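Heads up, one of the protein chains got dropped from this complex, but the rest are sitting where they should.
All chains are identified by letter, namely A, B, C and D, in their written order; residue positions are counted from 1 within each chain.
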Amino acid sequence: MSGRHPLLWTSRSQHPPLHFTFTHSTPTLLETAEQIRDRLVTRFPAAQIVLVPNPGPAAEHSLLLDATHAPDIARFLRDDPVLRLDYCSNVTGVDWPDKDITGITKTSVPDPAGGPPKIVEQKTVRRQPGCLEAVYHLYSMALKHGPVILRLCTANRIDAVTLPSLTPVWRACDFQEREIFDLYGIVFEHHPDLRRLLMWDEFKDHPMRKDYVEPDDYEWEPTAHGAVLERAKAHLTPATTAIKEGPKP
Amino acid sequence: MEMSDPAVTPAPFPAAGNITDAEREELRRHGILLTSLEELYNWGRSNSIWPLQFGLACCAIEMIAAATARFDIARFGAEIFRPSPRQADLMIVSGTVTKKMAPQVVRLWNQMPEPKYCIAMGACAISGGPFKQGYNVLKGIDRFIPVDIYIPGCPPRPEALLHGLIQLQAQIKGEKLTGPDAARHTRPEEPSEFPVPEYGAHDLEPPHNPDVWSPPAALDKP
Amino acid sequence: MSTSQVSGFNTQVSAPGPFGGPAGPTVRAVHDQFHGDLLEVSMGPQHPSTHGVFRMVVTLDGEQIVKLKPVFGYLHRNHEKIAENTSYLGSMPYTDRLDYLCSMSTNWAYALAVEKLDGQPVPDRAQYLRIIMAELTRLLNHSCLVGFLFNDLGTSFTPLLYAFREREKILDLFESLSGSRMMCNYQRFGGCRVDPSPEWLEAARRLAENYPRFLDEYEAMLTGNEIMLARTQGIGRLNSTHAINAGLTGPVLRASGVDYDVRKIDGYGVYPRFDFRVPLGAHGDTYDRYMMRILEMRESVKILSQAFRDLPAGPIMDPKAKLRGFRPKAGEAYGRIESPKGELGFYLISDGSPNPYRYRVRPPSLINLTLLEEMCLGHTVADAVVILGSIDIVLGEVDR
Amino acid sequence: MSPASDSYLERAPLELRDWLVQFLPEPLQWLAHHLITVVAVLAVFGTFFAFTTIAERKLLARLQNRLGPNRSGLPWIKGLKLWGLTQPFADAVKTLTKEDIVPATADKWLHFLAPVIVVAFSLMTFAVLPFGRNMIPVELNAALLYFFAAGAATELAIFMAGWSSRNKYSLLAAMRALAQLISYELPLILSVVPIVLVAGTLSTKAIVLTQGYWTSGFLPHWFVFTPWGLAGFLIFIVAALAESNRSPFDLPEAESELIAGHLTEYSGFKYALFFMAEYFGLTALSALGVTLFLGGWQAPCVFLEFIPSYLWFMLKLIGMIVFFIWVRGTLLRLRIDQLTRLAWKFLVPLALLNVGNAAFWVLSAHWAGPLQLVRWAVSFAVIVIPFVIMGRSLTAGFAPRTYRYAS
Partner (left out) sequence: MLGSGIIKGLAVTAKNFVGSYYDPARMTTVEYPEQPTVLPENYRNFPFLVSENATDPMGTLRCVACQICEKECPPQCIIIEKSKDKKPDANGKMQLYPAVFGIDTSVCMSCQICVEVCPFDAIKMDKVFEIAATDRFLDLYLNREQLAKPNTYYHQIHPEEAAEVDGRLTADRKAAEEKAKATAAAKAAAPVAAPKPADSAVAPKPASPAVKPQDEPRRLVSPKPGEGGSPLGEGGPAKSS
């Protein structure tokens, strides 16, 4: 049982005194995401911290951290007396597949004949590499504010899928990171017990990825239409078509 | 007039396992001794159906509700939910069977002594139900074990479960010990255990048991 | 756990135990140089007290637990994947089946997250109705939980059946309002689906009014029982530091003395208009967790009476809300409520299409199990069952 | 003896037996005499077992606000319900025709022997119980010793069952059963010692006869109505509950913990045997309790003596069993360490004190007048004060709590 954070594994018989002096405050953040970003940048000058704005009405902006500094930053956020983000509520995996971005560049080619310059449209297909992302929602139980949202991105979706585990900082990430490992295939380094959580151990795929193809078990689909019909077509029997018709009125 | 009398109202669904009085008379003519033995045997079994205490998902709560004061499955002698499959007569598959759970369900079924019956309670147990599009959801427990009664609903009311139980009782009461249409458990060639599927790299292996599950290929509807 | 397997003593006996895990039912006597034989027992996924298809692999020294590993996934129904292929509205009935005891609260959590994602206002009457439904659900859930807990403690179903007797009354209300006993599918983005009639409200008010009488009887039967006290006090203690760090929420957290109730913190809905208290435990043991539920039910009754008193007239749906063809703006939102089991959150990413790009449920039941092993270590099998019961899990939510 | 004790009803069963026996030749009469007794006991208590199960299911159902089995009826006749009273027979038909599974790796001999032994020994205990005036199958001088010896063997069978099944839950149950056996034999026997002390005999029949007097015709001299007898009776009930593995001491079969405990791997007929033995054991212990503490077949008042003695016995037996069912419907289960702690730290000392108490009662038998009151007071004090003190120490640290609310 070694290897985990000492805080989490103190003897069960030692109970610190249960005393909390909490004051009710509004659930909004004590500092804005920008302020936190600025403070982190001064504290960790080597770290790359990007503010990811949220365009929706919720307007909860998030901070994209680089993988190497993430554990230190996380520990700082947890212990910082201003923020005290002691509670990691939610850990989510998000799959961003490779995307082909079609750009149209217009170049004006001067007409050799001397007429007005011709505009030639040139399509460029740029492949934006995808990534796997882990999103952490942090709150503070001590100061009763939140959420601060952290994001970590892998380098790609194929081989460089490693991220540092934040389980040593917040034990709450334990099962959730395992779930992300299971369903998205992000490998969390220094996770104390990184096994599949929901699927069986022999399972090879990562089903929550957007490009996952489900096993073919569409043998009986009397109401198939749309996408399901495409998949069930191979199994269409006279019965499945006949049952729809039923007796003629 | 608040309630439909199931016997009077023409149900839109065909009822299962009903035995008419005429058929019962026919039974009698087969031989008084055998028939009365058969009736005693079937009476005992149909009035003492002990289900396996085994809940999978949402429907399990309604299964428990069927055992509670309002619905009281005990009236049919079926409140003794045995936690060990060795003493159970009926497996109520109540809820979604996931692919991860399917081998365990089949194993439990194999561990039950004959004669045993299976009720698929709720849409998920019948066909995967609303979750059938899921990658880890088995599209019906009848892919691996034979099911006697299907109770649709999501979840079925406890009364629907009781209705299914009454259907099963009727089915048991109509079972024969000998002859060409003898009950399944009396025929030695019928398997009592079924192969347990294994966890594969992408799916269960095999994904269904073709000896048990075969959707109709062609339809000859009346 | 260093179980050095001394050669010559390690016996692999295959036994036909019916409750083996996927590896097959085997009795594996793990030998330890110093402690003699350890017995590894796989409890579940079919076990009378695992509340569904939860599985614990327990290593026992005598009857004492020296190691406990929870195994999940036996009810992994791919809710999130299905939701990402379904419209926003289409996921609403699926949320009923997440925590199938509390469909009303789960509905609300999802509606709340979508409303946050889209900036959708909700009329006042609907907000009150939501609170009524959520608190009725809390009564229902906590009563059933206590019943199940006592079942784990070894009663012959009696408290459970009393709890279900009361549950039926609440379910009758839900059914006459929403059409279904358990899968209510009642909340909509921007309001509620059906407006209760005055008779319904009167019946619900009477139910809430009479509920303390049931609680009194329940408590008379159980709370002072010496066996109950001996079985629960000091069992499965959990200190607040660990509980916070492990992300535990709901009554389990508050039993450890941490004042954290999302109803108070976020003040979602119209909860700030209500006068209610948050009970706090001091020991963090099973008894405290049990008492938290009883006390919370009494507070819920208070909230309900206030809600019935102040319920305003008016529409129950924002007239601008769209039922079909709902496409929220691109963005993301994390909405959370205090469900009876803890903080239930929905994290949604919208890319402007009719289906959510990412749909994530933050399941309190799963995360509350994080410290199960720590709570159970050193106790016996009988206690592990009770501790699990006191955490209050629903497998539909644990595995989703 | 009032003339009522010689009534026709009182003698009817015995005379029926003698009438049947007289048809046989002289050398066989002795054998037939006993065989008829055995068959009668088996038939009566077999039926009693059947109706105990249905009574338990119906009473528990009522306790839980529901109806319970009520529509089994009869085969061959349609539309009959008989209030579900035929339910046990349906269960019997079903259980006896179920497939019998023996696990492949089980110890087959032990697995087979365990249910046989458990039923045999639990039936043997019935031999020494006086079911009525002159209705005792075997008159033994050391009846009590015989009873406890035979009763203890059933726990051994439970251990055999648990061990031979090769199932982890069964194994745990077997260990629990042993611990329980060792812990509760002692208080059970110690709770009976005062009776032996006062009555001066080990014969059950003699013990019943000692209780056959009334003060002013309606205050029976049952042992339960003395301070030491009451204490002994309570200890006896607790120990009997534990011995017969009934809630709240149903640890070997703890459903929520150990599936079905030692029964996990038993199906069909063998399971039925265990089930039967459990109820036989319960009935035998209740019958012993009735015999020792509740005056056996004696009527509570003189003027009620016209009711045959065996009916009184049955009534008291049913009362005991209803109480056991009621307890089962209410209480929760102890943990194994609490169970043994209760036995060693509470019941055994209390029972030992009670032996001394009974000795005092015997020594002070000649006290009269106001001294009689002193005798009662001392006897009560000897048992109540230790009960309170030891009860305190047993539940030390356990109390209902008060809670604070967030500000």
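Convention: a residue touches a chain if its C-beta (ideal position, glycine included) is under 8 Å from a C-beta of that chain, and two chains touch if they have at least 3 such contacts.
Predicted, not measured: the structure shown is a model, and the values here were computed from it.
Enquirer: So which of the visible chains would the left-out chain be touching?
Expert: Result for the missing chain's touching partners among shown chains: A, B, C, D.
Enquirer: Have a look at C:F54, C:F148 or C:Y162 and name the one touching the chain we're not showing.
Expert: Looking across C:F54, C:F148 or C:Y162, the contact with the absent chain belongs to C:Y162.
Enquirer: By the contact definition given up top, give the residues of subunit A that touch the hidden chain.
Expert: 220, 222-226, 228, 239, 243-247, 249
Enquirer: In terms of residues, what is the contact footprint of the unshown chain on subunit B?
Expert: Counting over the whole complex, subunit B touches the hidden chain at residues 1-4, 6, 9-17, 69-72, 75, 120, 123, 126-133, 140, 142, 147-154, 156-157, 159-160, 162-164, 166-167, 171, 215-216, 219, 221.
Enquirer: Which subunit D residues touch the hidden chain?
Expert: 59, 62-67, 326-327, 329-331, 387-388, 391-392, 394-395
The working rule: only the chains that are shown with their structure count from here on.
Enquirer: Looking only at C-beta pairs that count as contacts, which pair of chains has more of them, A-B or B-D?
Expert: Of A-B and B-D, it is B-D that has more C-beta pairs in contact.
Enquirer: If you average the Cα atoms of subunit A and of subunit B to get two centres, how far apart are those centres in Å?
Expert: 43
Enquirer: Hey, how far is the Cα centre of subunit B from the one of subunit D, in Å?
Expert: 39
Enquirer: In whole angstrom, how far does the Cα centroid of subunit A sit from the Cα centroid of subunit C?
Expert: 25
Enquirer: In subunit B, which residues are in touch with two or more of the other chains?
Expert: 68-70, 83-84, 86, 100, 111, 133, 135-136, 199
Enquirer: Hunt down the residues of subunit C that sit against at least two other chains at once, touch-wise.
Expert: 16, 18, 22, 47-48, 73, 76, 78, 81, 157, 161, 165, 259, 264, 282, 399
Enquirer: Spell out the part of subunit D that touches subunit B in their complex, as residue ranges.
Expert: It comes out as residues 57, 61, 64-76, 84, 86-87, 89-95, 97-101, 255, 259-260, 263-268, 271.
Enquirer: For subunit B, which residues are in contact with subunit A within the complex?
Expert: 100, 127, 133, 135-136, 139, 199-203, 207-208, 215-219, 221
Enquirer: So in the complex, the part of subunit A that touches subunit B is made up of which residues?
Expert: 198-205, 207, 212, 214-215, 217, 219-220, 228, 237-240, 242-243, 246-247
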